[in-house]
Structures are given as C-alpha cells and as structure tokens.
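With one protein chain withheld, the remaining protein chains of the complex are depicted in position.
This part shows chain A:
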C-alpha cells in the first residue's frame, strides 16, 4: 500500500525533502468545466459580457494561479514552471465551458497541483466574470487527466461513463485532446521577413540533441538560411518562456526565434 508522503512518522504534516530526487521532465494535464445558462454561454462566446474578454482574462488568471500554487497549498514547493497552457472548449450541448490546463517543468517534483490549481482558478475567474448575469453556474469535474515523469510513474485517467459514450475515437485517447507531435517553430518580426519563414513544423527525431542548439543545427541542415538563427542577437522562447541554446526541448513544444524587443 502507498503511504501519504506529506505525513511524517508521527502522523504530522511535513514538506517532502526533494533535494536528492532526480530531475526529470514532468507534465500534468488537468481539466474541469463551468456550466451556465445557454444565454450566458452565448454572451460569453459573443464577447458581450459586462466585464469584457472573459476567456482571455480567465486564461491569464489560470496561468498566474499555477505559478502561485505554493502560496495556496501549504506543503507544495515553489516550482519554476517551464510552461503553463490553459485551453477552452465551448460545449454547447451541455452549456459548459470546458477548461484544460497543462503544466510542464524539468525538476524534482510533479506539477499536478499546479495544473489542478490553474483549472480551479480559471473556473473561478469565469464565474466572477459572468456572475452579473448568471449566479446559478456550477463548477464541476475538476480532475487530473494525465501525469508523466517522476518516480511514481505515469498516470492516465481511465475513461469514465461520460467518456465511454464518445469512445469511438479509440485507443487510449478517449475524450482527451490529442497533443500535437513534432516541434512548431516560429520566426517573428524582422527575422521572419529576413528568412521568409513565419511558421514551420519539424519532426522531433530530426534533432540529434533535444535542445535549442540541436534544433538550430537541424534547421541549418534543412536550409542554410537558418544559420542566421545562430547570430548572437537572436533570442528564443520555448513555450513562450525565454530560453537559450541549452534549454531542453520535448515533442510538442513551441519554439520562437526573434530579434531583441523594441516595444514601449
């Protein structure tokens, strides 16, 4: 039988010491929904609610919440998340907004609490943004869908009744959004115009080394124009977080290359 790792030998709550655990790539996906009146959902979709762009606001709230999970859950560690994504799916049949959150990290502890927190706070923000017109909304089914990496191994939620109904999509992917495979590469601003490339996809196994330097080399092998990516002034972001040549990559990542920023 598994023990509760947050309870010590005397039965008291304690934080798990992770200093000696191996670093590994970890990912967790959680989901949930908020159910509302069809009229509320219609206002939300049309952007006509009094508080403005509901989904964009709720997305930022979810991302911010994931980063602050350790401030909310007493025994959670502060984690340097490499990526947080919050996605929405409008389910008109059930009059729901389905929320899913993906958190990623290379580290010593899992990110399922971060993904669950992101979904919870996204749903709460959706409630806050819509409550002026609908106070009877219900938040439900907040759950961990998948978790990969770490000693306790991978986890994938077994399809529940609701998902069996839609099980025709088959083998192990029941009810789950399928993750994109390969790397999505974007070139922005002056770099896009200079290279004549905006977006391209590259197979993950074209990389000899799974990091940014490896990606640059694989792109150079495709076309010599991409040697410009190695200029010192060119910056990069992995899943929208600033990175460098050593930043590790995994299948499904989004990588952007761009010149120094000039806003303001």
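Everything that follows uses one rule, which is that a contact is a pair of C-beta atoms (placed from the backbone, for glycine too) under 8 Å apart; a residue touches a chain by one contact, two chains touch by 3 or more; residues count from 1.
Everything that follows uses one rule, which is that contacts and distances are computed from a predicted model.
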Omitted chain, identified by the protein name its UniProt record gives, among "TonB-dependent receptor", "Molybdopterin synthase catalytic subunit", "Formate dehydrogenase gamma subunit" or "ABC transporter ATP-binding protein": "Molybdopterin synthase catalytic subunit"
Candidates A:74, A:196 or A:260 - the one touching the absent chain: A:260
Of A:23, A:190 or A:245, the residue in touch with the unshown chain: A:190
Among A:13, A:56 or A:132, the residue in touch with the chain that has been omitted: A:56
Touch residues of chain A, complete complex, unshown partner: 56-57, 60, 63-64, 186, 188-190, 193, 233, 237, 240-242, 256, 258-264
